[in-house]
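Every protein chain but one is kept in place in this view of the complex.
Now for chain A:
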């Protein structure tokens, strides 16, 4: 065992010296390799952390949202629905919700207006998301005006800015009182945009959703898990696009690695011949080259992954955010909680380190199994 360990140490020593001897070439390769890993790891870490953040934020959302449909379009819920829902067994809590979209021509952005159900807002005041506050350059105490769809101008005082922690879902949010909302969007009393429901037994969510569908054939129940799934598929879709582009880069790198390996330089072939002539066997040469590939690819993997981690969790993924967050004007700014998924790391490892090792080892093996006789001839 000691002999084996000592032998590996000798091989590693030689490998390090070998890497140092072709410094420029290996540094170039390390840089390209690290960049590829950085790109792939950034996309994976970022989308994974986004999903996690969305899951955490939506964990407190109602289990079911009921929306009324007219001619296949979302419409207001008229009075009477809330009372009928209250009679359904298993419904713990129901609440009419008021929300709507508003296009702000000043900054060419869409806002989500919503009646705050967890805070009491004085008439004429509102609370805005951090993204909106940034875009419009407003702070608590400032006045802000919006022209309603009726043509009437409304001026509000900003009571507060929503915390940055929730910015993923609140960047474009405007919270206001019910009376102000109804006046701004011209919605009559008793009408709601939709109804939220909390269910006593979470296992009964689907049963209650089907009862709602039966009792209110003009409505559609939306489950919290469906919203989460939608978020998930949106992030997966965006991640897929970026990864598809990154795959091209990966492919280019694989070609480079193959080129490097299969096109062994005369010096490298000569070196393999010398080593064999002086007593190294094919296995020794392959082990040495394995260590060379392993050191290079592991260093590149660690460097790339570490850089990606810092990029995503300390620099807010500034290079990828525009592609992966996807807001048109109001980009949310938020700190993602660091999440590292073992399966993800393993996948990335196999997609980067493994192809490189294979691309380099196969041609070296071909060179290493030939007779060292040519070395004798200089």
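The definition used in the following text is that contacts are C-beta pairs under 8 Å (C-beta built on N, C-alpha and C of every residue); 3 or more make two chains touch, one makes a residue touch a chain; residues count from 1.
By definition in this document, contacts and distances are computed from a predicted model.
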Self-check item: Protein name (UniProt record) of the chain left out of view, among "Hydrogenase formation protein HypD", "NADH-quinone oxidoreductase subunit H", "Macrolide export ATP-binding/permease protein MacB" or "Cytochrome C oxidase subunit IV family protein"
Solution: "Macrolide export ATP-binding/permease protein MacB"
Practice problem: Based on the whole complex, identify which of A:75, A:178, A:204 or A:284 touches the chain you can't see. | Solution: A:284
Self-check item: Sole residue of A:20, A:120 or A:266 that reaches the chain not shown, by the stated touch rule
Solution: A:20
Quiz prompt | Contact set of chain A toward the excluded chain (per top definition) | solution = 2-11, 14, 17-18, 20-21, 270-271, 274-284, 369, 371-373, 375-378
